[in-house]
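What follows is an incomplete set of chains from the complex, kept in their original frame.
Labels run A, B and C following the written order; every chain starts at residue 1.
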Amino acid sequence: MINPVPAAEPARVHRRPRWGSRVLAAAILFFLLFLGQSVVSNPNVDYHVVVQYLFNIEIMRGLLVTLVLAVLAQLVGVALGAVLAVMRMSDNSVLRSMAGAYIWFFRGTPILVQLLFWYNLSLWFPTISFGVPWGPTFVEVTTTAVMTSFVSAALGLALNEAAYMAEIVRAGILSIDRGQTEAALAMGLTPRRTMTRIVLPQAMRVVIPPTGNEFISMLKTTSLVQVIAGDDLLTKSLNFAHINSQTIEFLIVASVWYLLLTSVATYGQHHLEAYYSRGSSHNGGGPPGPTLRARLRGNLFSLRRAERGAA
Amino acid sequence: MSGPMVSAQGVHKHFGDLHVLKGIDLEVAPGEVVCVIGPSGSGKSTFLRCVNHLERVDAGKVLVDGEIIGYHEKDDGLHEMSHAEVARQRSTIGMVFQRFNLFPNMTALENVVCGPIWVNGENRTGAVERGRRLLDRVGLADKVDGYPAQLSGGQQQRVAIARALAMRPKLMLFDEPTSALDPELVGEVLDVMGDLARDGMTMLVVTHEIGFARGVADRIAFMDGGSIVECGTPAQVIGQPRHERTRAFLSKVLS
Amino acid sequence: TPTDAPAAKPSKEGPAALAKDTQAATLLPEDVKKAGVIRVGAEVGYAPMSFFDADGKTIIGAEPDLMAAVGQALGVKVEWTNTAWDGIFPALNSGRFDVVVNAVTDTKEREAQNDFVQYFSAGSALLVKKGNPKKIQGLADLCGKTVALQTGTQQVDIVKGQQAKCGASKIKVLVYPADSGAVLQVRNGRADAGMQDFPAAAWNAQRAGGGKLFEVLTSEQYKPGSYGIVIAKNRTQLRDAIQAGLKKAIESGAYAKILEKWNISAGSLTTAQINGAQE
């Protein structure tokens, strides 16, 4: 050894106490306790009603409608959104501006208006016919028969969602390193298969977190179908409220279910995220994420991996 | 007598106003190893990418094994091929990138077998078996199930080589395959490439590793400013460079 | 211009001012006296009871006129706030409004939560497209048809009651948060009939689309009930004051004039009863 410094015996190391955040945390906790106590002990709210109606059959039906609508609309929205995203990045300027106009219009107008439009489509088109334009008609049905409350709701929500998903999928595609595309092309994949087999699956990692958020929003947006006689969770709950004016109680009933649904959705989102980030040792993704300090101090290991990684 | 494996004829390429390739002519015979060296920005990568039509040439043409890459020749000029035809041509040309470009969501084995299965329609069992053999050949028998992020740079690059070999290419293109590696890891990749050359693979290699070029290349081409300034055996180009620019470059890199 | 802007005059030109009834006024609780105003909440848009004038701002109708009369009797002003139906009762109970006046039918269930001072009697009537294309004559004809209703109304109960008698050919019931949404579906042809409180149905038949869109079946009014001014349970003083004010309006004849003005005299009451729900 060149430096004959005696090996220091391990010194006792004292971490710095962090008074600021401890006091803040205590204050918040205290405030929350106070708040919780006031809310629960409030004589204006009859929690028995909440408990009594939580599993009411009509509420359950509403829950089912909300769930089915949200899942359906989200699925169609994702698929159509992916198509729009690819159109938006197309070579063909007509397709590109078409997709642009779609996104502009459907993001720009309130979903309420869109729902009313689909539901009242018969104002514009009293019948819907399938056939050759200016030629023979094969099937003709009245619009109101097709555009039931459920169909309009699902359609309206899905078409609206597609506009948002298009931007999300597009960001996902753009996030994939060009090297991936080139490697796939060089291997002999066609551009289309490169997109579907290499780019889109990897884009999922970036697409899933915002899609999860969208789905959580969607669960709650379904309540707007009230205006077109859709019997979703919130509408059903409020129907009870209107009978006896106990609005708050029934809003709590609905909220409990919404919280449950969103919690389950969040849970599912984490699992999907984990699945699609397999092979990546980045652990920056969703909660429970690394703490800020862990980031500042640093997980050099994962950084190094990322540098070496292909993406 | 078989013709050249690669034949570039007056290849020009512009990026907007930038004239990047100014008429490249180069032939590579079957089984030959040609290394391309030259300063950054001289157009080495661009040329290599023209060979498998990752870049479209603006004028001139590139033939691989006698076929024009990316175009059908007709009376009125060159007609662009369909995506599927280009893909078929590319499937016979292996390419290894500087940054490996492994698919991060697939294991090493999946990376290697996906091409044969998707592109050549090989059956899964056969492809997997051959994939394992290839990974074994590049010294990674124990890493088949590792994801790229779990491998060192040198290991990743060897998987990338195995992935290209899995397509049974007639020609391999390498674009600075070791320049993203830690110095101690460079050797393992160069070893694999040397073996490949000895096995008779036709190779076009862009590299900064003068030692490798000297040892393995049949010929070395020195590019500068979009042209091939000189081209000859390693002894000629490295030992007795004829051009001032070549000398200047070599003195920088070898110092 | 909207083809069918209401012909009615705004309420400020309504019946002659009512003298303050000092006796009734003393019943008012201190806070209302001090504020000098009674705050009313309603989802405006149920003509002729309450709706917006052509300026999109002034709230007019029978209820604003009536409350104005009550206010005059009590010597306080009346202030209206337009709020979606879903938000009305929480706002009443949280003290945001003093009263809700919104064609709310007094029922036993609702009396359990709030007090009602009754001011009008109305049954329900069926509204159909002009020309009655589906030949609906009464409740019994609804079986197998589609009916559009507003959520939380008496009509939902009536139609559900009929439903039970229909047997195999059910009634399809569509429920909308706003009355206008339900009426739109009758116009749209999605619903074969709508059911509304009689005054509203009559108004629609008479005014909507210049009177060319709907007609109302007048043969029968179903399940007559009474509208009540809704007041929080813990404000009995206010309730009694309003009852007194309303009584004063009835006695003085102002009440009758208002109902006449809006062409709904058929629903007039003779007394302002508290919590008088039937059943």
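Observations on the structure shown:
Definition applied: a contact is a pair of C-beta atoms (placed from the backbone, for glycine too) under 8 Å apart; a residue touches a chain by one contact, two chains touch by 3 or more.
Since we're looking at a predicted model, the values are computed, not measured.
Recorded composition of the complete complex stands at A x2, B x2, C x1, labels matching the chains displayed.
In this text, only the chains that are shown with their structure count from here on.
With centres taken as mean CA coordinates, the chain nearest to the overall protein centre is A.
If each chain is reduced to the centroid of its CA atoms, subunit A and subunit B end up 43 Å from each other.
Taking each chain's centre as the average of its CA atoms, subunit A and subunit C sit 41 Å apart. If you average the Cα atoms of subunit B and of subunit C, the two centres end up 82 Å apart.
Annotation for subunit C: no residues touch 2 or more other chains. Those residues of subunit A lying in contact with subunit B across their complex are 177, 179-180, 182-193, 197-198, 201-202, 276, 278-281, 305-306, 308-311. Across the complex, subunit C is touched by residues 44, 120, 122-123, 126, 142, 144, 149, 226-229, 231, 235, 238-239, 241-248, 251 of subunit A.
In the complex of the two chains, the subunit C residues touching subunit A come out as 85-90, 92-94, 107, 109-110, 112-114, 148, 151-153, 174-178, 181, 184-185, 188-190, 230.
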